[in-house]
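Yeah, one chain of the complex is gone here, protein chain that is, but the others are all in their spots.
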Amino acid sequence: MSDNKGIEKPVESKVDQEEKRVGVFVCECGVNIGGVVNTKAVADYIGTLPGVKVTSVNKFTCSDSGQADIQKKIKEYNLNRVVVAACSPKTHEPTFRACIEQMGLNQYFLEFVNIRDHCSWIHMWEKEKATEKAKDLIRMGVERAKLLEPLQASEVPVIDKALVIGAGVAGMQSALDLADMGFQVYLVEKEPSIGGRMARFDKVFPTNDCSICILGPKMVEVARNKNIQIMSYSEVKAVEGYVGNFNVKIEHKPRYLDVAKCTGCAKCSEVCPVEVPYDFNEGFGTRKAIYVPFPQAVPLRAVLDMENCISCKACTKACESKAINYDMKPSYTDVNVGIIVGAVGFKTYDPEPRHDFGYGLYDNVITAMEFERLLNAAGPTGGHVVRPSDCKEPIKVGFVNCVGSRDKNTNIYCSGVCCMVTIKNAQLLKEKRPETDHTIMYMDIRTPFRGYEESYNRSRNLGVKFLRGRPVEVKEDPVTKNIKVRVEDTLANEIRNLEFDLIVLATGIVPHEGINQIQQLLKLSKAADGLLMEAHPKLKPVDTTIDGVFLAGVASGPKDIPYAVSQGSACAGRATILLKNKKAITEGITAVVDPDVCVGCGVCLPMCPFQAIKMDEKEHKANVVKALCKGCGTCVTACPTGALEQSHFKNKQVLAQIKNVFKFQEVAA
Amino acid sequence: MQKGDMFVGWSTKEDIRKRGGSGGLVTSVLAAALDKKLVDAVVVLRKINEFEAVPVITSDVNEVLKSAGSLHSVPSNFAKIIANKNLKVALPAKGCDTRGIIEQSKRNAVSLDNTFIIGLNCGGSMHPSVTREMLEIMYKIKPEDVHGEEIEKGKLIFETKDGKEHAITIDELEEKGYGRRESCRYCMIKIPTNADLACGNWGVVGDLAGKATFVEVNSEKGAKLLQNAIDAGYVQVEKPDEKGVAARAKIKGAMEGLGKKWKDKVFVPMDNRLEYFRKELEHCIDCGACKTVCPTCSCGDVSKCTEYHLRGDAYKMSMYHLIRFLHLADSCIGCGQCSDVCPVDIPLTRLYRRFANPMQEQLKYEPGMDLRKPPYFEAKLEV
Amino acid sequence: MSAEAVAPNTNGWEPKIVAFCCNWCSYGGADSAGMGRFQQPPSTRIIRVMCSGRIDPLHVFNAFLEGADAVLVTGCHIGDCHYVNGNDKTKIKYKFLENVAQELGIEKERLQLNWISASEGERFANFIRDVTAQIKKLGPSPLKPAGVV
Partner (left out) sequence: MANVYSTICPGCNFGCGLYIRENGNLDVDFRKSSPANSGKLCRFGMSLPRLYTPVRSMVDGKEVELTEAAKDAAKRISASKGSVAFLSFGNTTCEEHLAFGKLGEAYLCTGADFEALPKDTYQTISVGIPYSEIEAAKHIVLFIDPYEQYPLIVRRILSAKKKGAKITSVWWKDLPLADENLRPADVSKLKLSGDSLVIADFHPLSDMENVKNVLSLAKNAGARITFLKPFANSTGAYILSKDAKQKSLVQLVEDINKGAIKTLFCLESDPGEMIPAETLGKLTTLIVQTGMASAITKKAHVVIAHEPLYKKKGTLINNEGRAQSLGGEGTRGLDALGVMAGVKFEFGVLNESVKKTIGINSIDEFTIPKYDRPGYAAPQASVKPVDAKTALVSVFNPFMWFGLPDDNDFVEMNLNTARALKLLKSGTLKIRSNGSAIEKRFKIGPVQENVLLTGRKFGIEKGMLTPVEISR
């Protein structure tokens, strides 16, 4: 108002000064527009608007001849703005942008007016009013066109190195594919060994292959690949930068032994006096305070669990290669990478706190993951499934599905894999010990992919019973420790009282504790289910809202192994586009700050879901990191000073359109 | 000393006690903060006469000591004076000053860590022009003859140079359109619990009445500030009388009740509101003073409300005011500064409150009372 | 062709309605309405922005002051925003707009918020029809400057 208002601001660029020469091209789209809107009357009216140097009506402006007309007129009339009044910019804007760009005009000097979908097609019986509306729409477009400014989509260089966080099967696949395409990959895994969840499975559905037998070679392949640098027992601590150049700080947790010297001989474990529950076996059996994670571990190196170590130094004496070092501190590596793949995995639902179906109260209620380890030949029982109360091999086994899934009280989503896990587990035990009797209590059996339905049928043929119903009461027989289940068979419409030696809960999939940290580090968004969000659920399933960051595996929703592996490969493919081109194209339409006007109030910062706005604390001004900005303009709306503007949708450009919706009433003749 | 503690205190310096009201505690706390380098500067009113004082930022202890004494007819707001100055500063502040400062801090213009706010209990202030007219018409005394002023038991008392006291009840004055500024009448923040200290004469009873200040410590910073003044020998305190604490609460309750009554009286539901607003705003001359003075606005000279309001636009409503109405719906603290400075006497605060009252109620948001960011700045609204 | 596709009565005053649409959903919805030939009264002028979060109260006020009989704020359904949560922020801004409009005494029909996906052409058309009918009942906006159509 008063203050600075009167002072004419210095002209921003030549663009503001030059005379605006607008050409307007009205398309008839055959009869689609021409059959309703009087295109000639429209063109005649628009021709009288200030700045409009030529108007032209074409049967099909998008045709070769239509485009040639535009190009001819640009030259003939020395046009510097082009308005095309035709169909939808959503389909045809790129065509005409390319058309005017060929003539040396900036592609953003095109204004596209929709007089078909938004006019002729919806006012088919009101030709006069449709014609008037078309005039309004084009007038709005012309006035906006005069204010358009040239924009350049900018490029940022991309470092041709990748970071993969999480070395489960999805992460490994991603790393391998990227490495095989010739890019250097840092593969960070927080556990002492790569392999992830799949390394703990016994057999994998629907073909029931031995899990570690197929995963083991892949782990070795990863270790052998000279382009992959495995950083096991390590965590990402800080991520700075944006697509093309992420600066990542990785912490290597101390193993308390020299990895280069350790041979993985496990002599240290033999002498270690401390025994703790073996997490790899889901807490069944024990391991030592110093231990090799599992026989197929990669890297095959021991790790000292300092929390449980009693510092007796027995291991130091036993170690022939003198690898053990009690004074080890965490070390750090900084890496610069162009892209990041997040394959951070999941954990299974823990029924303990809620005591779902007696879990945690009754010994003979276990989870499917625990059952998996009991089945495994390398497991705590050497592959003998026994029940925890008395170590007897159970005969009657009951399986409960959807524990911690499809349940308003826990997680509403379906874990996707539990039906098949249960079917597989029942099959495996039945095959091992045909005398066993299996009942699967389910809500629905979901078998959508190749081989799943066949596997289900095989179970039925093997004699596994399927009961549609959810246990309503689960009790332990205090003497036998058998589990008594009261369940409604909803197909037979009757209440059944059953007794089992062992109950196996098919627990669902939930986000990892570490997911929040990864979400914050990578500035990703989280969905309502607590898992990470992809850029688009259908069309960009492995991209994220942050350019150069991709997601694979269960971190972005429950998946089976083939799906997770595909995503690993998909991430590698998507990432390769950036890594191979060595550059990323950033959005031409972005927010921009006028530092003279910005007062550094910081209102814009929380508006941006892409963390593209940073506060320059020294200057007390907001800064837009163009490479991160997606050009939604939400920050621009929030800015109280008007220092923030969205290029191509500047306030003055939008206001010009609004003002021209209206006109003075004509004087009656 | 900790948050929640209450004291009754006074200056140890006799001249300050004499000059300042209520034992000169506030002046002494400010002086001590400056003296002991707790702050780099303080804001005080440089008194010109009974009706005029100009707020200044100073590092001069003498200037601080000179400023002692309260003025009801100097309705300034200090928030903008310290905004964007990057100073370690202490200042006396009414409820509305404090609210303004806190709102500025939410907009990165003030660092609360560096700002020591000595809250002053406030029953309301008066516009100097109105006061002059009131003196002549209601009190029948010449403004030049006024020597001092005081509010006691619902009466506004002026002391003239001849030593005489002239008292009229505030109710009567306000009935006639004089007395407190309108925004003060319906203000509900009488004891600034949002400041680091809350000081005032309410709750000082017995022998100390009129000779001491009641202080409530509202924050750690407040404790530090008061302790500093005690340690530096500027101030003495003692525990307050139970009766005093009760009396203070009672006055607060009564004042708030009165505020509520005024609020209901001023903001009666209205038909044909568009015409009302149009009529009120039709004399606007686009000076922008209401924005410049607004203690919650942190924009510079250029802002959305000014840049997109063009004098060449012939609208039925002013774009400037519409944007202001919107931006202030959650943030207006009702300080009345905009009405004070409007050159064509538009009752702006009343207009802003028309939008702010229902909005702030709905959002359960009280601007300037805590550190919650204005809802307009939120990415997702959870009410 | 839809059942609504019958020639309407074109007599009388036609309101002018400014509809702000986001590029990804509601603008697409308007396109779909066209493709489905869902006939609408010729009252509405669409202004495209990238995200409903970009619909500045400034724009809405300006539309009213220039003479709009109604202003429509539209975007993607909550949860479907192309920019993660732009429409959540739109909701907040809209709440403030609503407050100003209501306290000013502008009839609530004149300012409306609607989430319309790109596939909901019929919903878009119905929305325009409903709003136009409501506004025809109310008559021209009291904020419309004299002599402006």
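Which chain is which? They are A, B and C, in the order written, and residues in each are numbered from 1.
We take it that contacts are C-beta pairs under 8 Å (C-beta built on N, C-alpha and C of every residue); 3 or more make two chains touch, one makes a residue touch a chain.
These numbers were taken from a predicted model, which means no experiment stands behind them.
In the full assembly, the chain not pictured is in contact with A, B, C, by the touch criterion defined above.
Among the residues B:231, B:264, B:282 or B:370, only B:282 touches the chain that is left out of the figure. Checked against the full complex, the candidates B:15, B:52 or B:171 give a single residue touching the omitted chain, namely B:52. With the whole complex as reference, residues 1-8, 49-50, 143, 656, 659-660, 662-667 of subunit A touch the missing chain. Residues of subunit B that touch the chain left out of view are 41, 46, 48-49, 51-52, 54-59, 73-76, 127-129, 132, 144, 282-283, 285-289, 292-293, 310-314, 340-345.
Think of the hidden chain as still there; on subunit C it touches residues 145-148.
Keep in mind that, in the parts below, only the chains that are shown with their structure count from here on.
Chain contact topology: the protein chains form a complete graph, every chain touching every other one. By number of C-beta pairs in contact, A-C leads when A-B and A-C are compared. For the pair subunit B and subunit C, the distance between mean C-alpha positions equals 43 Å.
Our note on geometry: subunit A versus subunit B, Cα centroid distance of 51 Å, whole angstroms. Within subunit C, residues 57-58, 62, 66, 85, 89, 93 each touch two or more of the remaining chains.
For subunit A, the set of residues that touch two or more other chains comprises 607, 609, 638, 651, 655. Remark: subunit B residues 84, 107-109, 286-288, 291-292, 297-304, 306-309, 320, 327, 373, 376-379 touch subunit A in the complex. The touching residues of subunit C, counted against subunit B in their complex, run 57-58, 61-62, 65-66, 85, 88-89, 91-93, 95-97, 99-100, 103-106, 142-145.
If you check the complex, the residues on subunit C that touch subunit A are 5-8, 10, 14, 16, 18, 23, 27-28, 30-31, 33-35, 37-40, 42, 45-51, 53-59, 62-63, 66-68, 82-86, 89, 93, 125, 147-149.
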